[in-house]
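The other protein chains are all here in position, but one chain of the complex has been omitted.
Up next, chain A:
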Amino acid sequence: MSYRPVPILMARDLTLSFGTLRALESVSLEIYPGEVLAIVGESGSGKTTLLNTLYGVLAPGAGEVRFGENGELDRCVQTLPRQQLRHLHRSAWGYVHQNPRDALRMEITAGGNIVERLMAAGEKHYGTLREKALFWLQKVEIDPKRIDDLPTTFSGGMQQRLQIARTLISHPYLLFMDEPTSGLDVSVQAGLLDLLRNLVSEQRMAVILVTHDLAVARLLAGRIAVMQRGRIIETGVTDQVLDDPQHPYTQLLVSSVLPA
């Protein structure tokens, strides 16, 4: 008997409209434990819409998203009770926003931001929370001395690192990221991408990464799905898709961004 990995999340025939606009058209995909799947495509192709539908904050008109940790896709995002979905969002899953201000509590210190998920999970020892906050600050390469500073005093890159620490502290097995580096200067981007790559392999989590930057996809993702006008038109191993694109749209995308 051959070993076939079981996906931890699977979407089937997702369709979603905003009024007359078809934002998703019969989208299906799987994500396997520990892999990084990049969703690429031009602006307006439906990447964020797809990510948010998989995450369960947008409801599709048709189709479903199933998931499960134990080798069975026994739960459905669309029919999950709100309380369970929230619990999932607060611990086993994580979401990194493009703009860290959408996730951070700007009036709470960096340390407080990092440990919120632990408190939600019931950690009631202040000393332990401090230790964990310091540990994660170091992990995302922020000076631990900044633990009691407000995020408003942090640079954009540091705020993004803070958001990552705050999300990863609960050790999610599945991470959703929407353009996590695109708001940043190129030099800052490089450092953050390095950090993300290390954390992702160290934490052994699966990642669904939305990006319009094929270089980011190349660096982080094992597989890639290319979107155009709400459809996934090509999917495969990253190097294969980027080096030998089959679909004319992918060929256009690759040639415009990665000149030979």
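In the analysis below, a residue touches a chain if its C-beta (ideal position, glycine included) is under 8 Å from a C-beta of that chain, and two chains touch if they have at least 3 such contacts; residues count from 1.
In the analysis below, contacts and distances are computed from a predicted model.
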Identity of the absent chain, which is to be given by its UniProt protein name, from "Radical SAM core domain-containing protein", "Cytochrome c biogenesis protein", "ABC transporter permease" or "Alpha-D-ribose 1-methylphosphonate 5-phosphate C-P-lyase PhnJ": "Alpha-D-ribose 1-methylphosphonate 5-phosphate C-P-lyase PhnJ"
Residue touching the undisplayed chain, where the options are A:P7, A:G41, A:G111 or A:P172: A:G111
Options A:V6, A:L21 or A:M119, residue touching the unrepresented chain: A:M119
Residue of A:L129, A:I142, A:M158 or A:L175 in touch with the missing chain, whole complex considered: A:L129
Hidden partner chain, residues of chain A it touches: 82-83, 86-87, 90, 105, 108-109, 111-112, 115-117, 119-120, 124-127, 129, 148
